[in-house]
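Could you have a look at this structure, given as structure tokens, before my questions?
A single protein chain has been omitted; all remaining protein chains appear in their positions.
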Amino acid sequence: MTVPLTVEFSGGLEILFGGERTLNITLRPSDKQASSTIADLVKYLCDERMTDKRKELFVIEEYHVRPGILVLINDADWELEGEEEYVIQSGDQILFASTLHGG
Amino acid sequence: MTVPLTVEFSGGLEILFGGERTLNITLRPSDKQASSTIADLVKYLCDERMTDKRKELFVIEEYHVRPGILVLINDADWELEGEEEYVIQSGDQILFASTLHGG
Amino acid sequence: DHAVNAELSLTEYTRYGRQMLVRELGKRGQILLRKSSVLVVGAGGLGCPALLYLSGAGIGKLGIVDHDVVSLSNLPRQTLYSVSAIGMLKVDAAISELRRRNSEIEYVAYPFALTSDEALRVVDGYDVVLDCTDTPMSRYLLGDVTRILNIPLISASALRTEAQLLVLNRSQYASTGPGDAPCYRCVFPTPPSHVDACSDAGILGPVVGTAGLLQALEAIKIIAAAAHPELYGATPGMLLFNSMSDRPFRTIRTRRRQSSCKTCGDNPSITKRTFNEYNYTEFCHISETYPV
Partner (left out) sequence: DHAVNAELSLTEYTRYGRQMLVRELGKRGQILLRKSSVLVVGAGGLGCPALLYLSGAGIGKLGIVDHDVVSLSNLPRQTLYSVSAIGMLKVDAAISELRRRNSEIEYVAYPFALTSDEALRVVDGYDVVLDCTDTPMSRYLLGDVTRILNIPLISASALRTEAQLLVLNRSQYASTGPGDAPCYRCVFPTPPSHVDACSDAGILGPVVGTAGLLQALEAIKIIAAAAHPELYGATPGMLLFNSMSDRPFRTIRTRRRQSSCKTCGDNPSITKRTFNEYNYTEFCHISETYPV
């Protein structure tokens, strides 16, 4: 089952994705899976959509979102939704936001 | 068919409704109707929910929203949706906002 | 473009360096700010922070319209004014305070209330206008003048714990014309029958201050967009801010240009030629003020 969703980047992460702040994506689960998780989405973004080679600015240790990046699922911290294991629903809005420290 | 919706007030209109900024409402269409419009909602709010007697601060000429009040249907100006004739859908958010002029 | 190829001085590089690093502004945007002019109508709770940040950003010419003098009750939210400015004309006190921070800007004082007699003359030639006034009459007047002169208008208002922001006469930041963008009168064809004033209903300083800062930001974006049109999209239309709400900011889809609009519709009756004859006082006759 394919799942359409919106992915947004902010806090400078958009620079890693060709300057695009918003991507409209349709995820196709791999053969063994019936659905896609945030972990699948992160791998897909790294492998298929990232235009910058510096993957360490987005993930560490193969596809774990690096510390300092907020992941928001429909405007809620992903910790409230199950983090990497959250199963993406049709129409979800996923925001990856670098935390800012300037003042 | 009953329709649950959220009504919000701002710009001072909440004072006319007992200070409540948000009302969760379930509308029941009258006998002759299959559905409820914004016009029906405005009449219901005036007759059933307004705690202030000064109806002229909300409506003019029997149940027409007075000039100076923005009506927003799911964050869009009601002019884009058909104004008083818009048929309310389940889960709609209707905001009545007095336009401000202070500076 | 000759202007965009102009050079900045070393002082300008030092002063504006941090904001020039932002790619949506950059060196080209900074040069555009320097060669542009913004008119701020009203030097009160909205106008003070707007002026402070427009002057800070390096807008070349800032016009300020206000007939009023500074009073003690202004100070909490009209943050350009010190105690020693009480009794001074706001335009004079504001310019003196802005000059202390940035004397490279050209400041122009209009120490009177804008009426239809001089509105066209004052507004003509400015690149962006900020409506920081506090009456429906001045809002319709500025709405009509800016639409007739094809100037983007950034209108804000505030009361109690709430504020509203509206970008008019432009739908796209990088556009030079209104397109399908509404004018003030398109959005509000009928004047309000009741109006609250800050002096009656009260206002929190940071609420009106936030609205003024967002006006300055929109003005900077409209000017800088010409340097980097590919980075800019649609203007926000309308923004509602209610600081007591659990969703304090809302972006609203407003109506588009109305064919029935008296100023920008298919058969406009308010034009450059007829503008002087239009009676704003009569049109905005408010039957009673809104009792708090």
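First chain written, first letter: the chains are A, B and C, and each begins at residue 1.
Assume a contact is a pair of C-beta atoms (placed from the backbone, for glycine too) under 8 Å apart; a residue touches a chain by one contact, two chains touch by 3 or more.
Remember, it's a predicted structure, so these values are computed and weren't measured experimentally.
J.: Of the chains you can see, which ones touch the chain that is left out?
T.: Touch partners of the hidden chain, whole complex considered, are A, C.
J.: Among C:201, C:222 or C:264, single out the residue that touches the unshown chain.
T.: Of all options in C:201, C:222 or C:264, contact with the hidden chain holds for C:201.
J.: Since one chain has been left out of the picture, which residues of chain C touch it in the full complex?
T.: Where chain C meets the chain not shown: residues 11, 14-25, 49, 52-53, 56-58, 72-73, 75-77, 79, 81-84, 100-103, 160-161, 198-207, 209-210, 213-214, 216-217, 220-221, 231-234, 236, 239, 243-244, 246-249, 251, 292.
J.: Against the chain that's been left off, what residues of chain A make contact? List them.
T.: 10-12, 15, 21, 54, 56-57, 60, 66-68, 70, 72, 75-77, 79-80, 95, 97-103
Here is the rule we use: only the chains that are shown with their structure count from here on.
J.: Cα centroid separation between chain A and chain C, in whole Å?
T.: 38
J.: Can you list every residue of chain B that touches 2 or more other chains, as numbers and ranges?
T.: None at all.
J.: Where in chain C do residues touch two or more other chains at once?
T.: In chain C, nothing touches at least two other chains.
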